[in-house]
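Of the protein chains in this complex, all but one are displayed in their positions.
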Amino acid sequence: MIRNLIGKIYRWAQKNSLWVLHFNTGGCNGCDIEFLDLLTPRYDVERLGILAEGSPRHADVLICTGPVTRQTQKGIWQIYSQMPSPKWVVALGSCSNTGGVFYDSDTVLGGIDKVLPVDLYIPGCPVRPEAIIEGLIKLQERI
Amino acid sequence: MVQKVISDIESEIGKPYQQLESIINEHVLQIPSEDLRQVVKVLTQKHGYNHLSTITAQITKEDPDYIEVLYHFWKGSGFTLLLRLEKENPVIDSIIDFIPGVDFYEREVAEMYGVHFNLRDGTPPLLLPDDWTEGPPMLTSEKE
Partner (left out) sequence: MEKITIPIGPQHPLLKEPLSLLIDIMGENVLGGDLRLGYVHRGIEKLAQTRNYVQNVPLIERVCGICSHVHTTTYCYAVEKLLGIEIPARAQYIRALMCELERIHSHLLWLGILCKHIGLDTIFMHTWHNREMVLDIMEELSGGRVSHAANKIGGVRFDLDQDHGPMVVSILNKLRVEIDKLRDVVMYEPTIRARTQGVAPLSPEEIRQFGVVGPVARASGVDVDFRRDDPLPPYDQLKFSVVTNQAGDAWARTLVRVEEIEESMKICGQILQDLPDGSVEIRASRRVPAGQVVVRAEAPRGELIYFLRSDGSDSPARLKIRTPSLTALSILPKQLSEIQVADIPVVIAGVDLCIACADR
């Protein structure tokens, strides 16, 4: 029973302070600048406890934008393996979900789910900041 | 103005060149690939055509055994040099000692079309991934 309580407190603390690492695996920057807009005063995700981090070792959530190109493939695995568990992966934008408009190019592998296990898909081209906030709240509810 | 430049080039090198009307917005001069360095020297050092916008390479349907290489200069108006290289063995001299900024353009043409550039220390790949082994991508499946 004590274990249950401790588990609940642990999950409550974790979901209210998700630290996010952002990685662009080959996208056009549209989704990136909409993601950076979340840190600015109009959308302000810090009130949800979400902070943008710089190092994989401090992060809980990996947010990926852009289709996976052949050159960034190994880099993604290294970053994912450096993140401590429990960790989640969010695919942002249609390029990251399925490859987007570049799906049939020779140097593009496709969406991020060809390389990593994805927990949440957020569609859009580019994604609106309101959609990202809704997606992150859904992720919080799932924890 | 541009006609004066062209006649000056022709008199410096000593032979006439063909002017084409093939590109809208640009004056086009076709030169053989051996004369590239001399023509670029006259253009840059004597007439001040310092700005090279880019180098384009293409294979046309009408001439599928040749690679056309276009050097787009600009000074008030556009001026293009057109060269034709054999597709089986495309070799051309580099102009990197006249214009150091052509480094990236030459590397891109070399990796996309397989063109070899003399007088420079090799052309390391610029855009293609490290594990690319399929050969120059623009040569395969060029539009029929």
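For reference, chains read A and B in written order, and residue numbers begin at 1 within each chain.
Assume contacts are C-beta pairs under 8 Å (C-beta built on N, C-alpha and C of every residue); 3 or more make two chains touch, one makes a residue touch a chain.
Since the structure is predicted, the reported quantities are computational estimates derived from the model, not experimental observations.
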Touch partners, limited to displayed chains, of the chain removed from view: A, B
Options A:114, A:128 or A:142, residue touching the unrepresented chain: A:128
Missing-partner contacts on subunit A, residue numbers: 22-34, 36-37, 40-42, 53-56, 66-67, 69, 71-72, 75, 79, 100-102, 104-108, 125-126, 128
Residue numbers in subunit B that touch the chain omitted from display: 22-26, 50-54, 56, 58, 60-61, 70, 72, 74, 76-78, 80, 99-105, 125-129, 137-138, 142-143
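The criterion applied here is as follows: only the chains that are shown with their structure count from here on.
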Subunit A-touching residues of subunit B, taken from the complex the two chains share: 128-132, 134, 137
Subunit B partner contacts - residues on subunit A that touch it in the complex: 69-71, 106-107
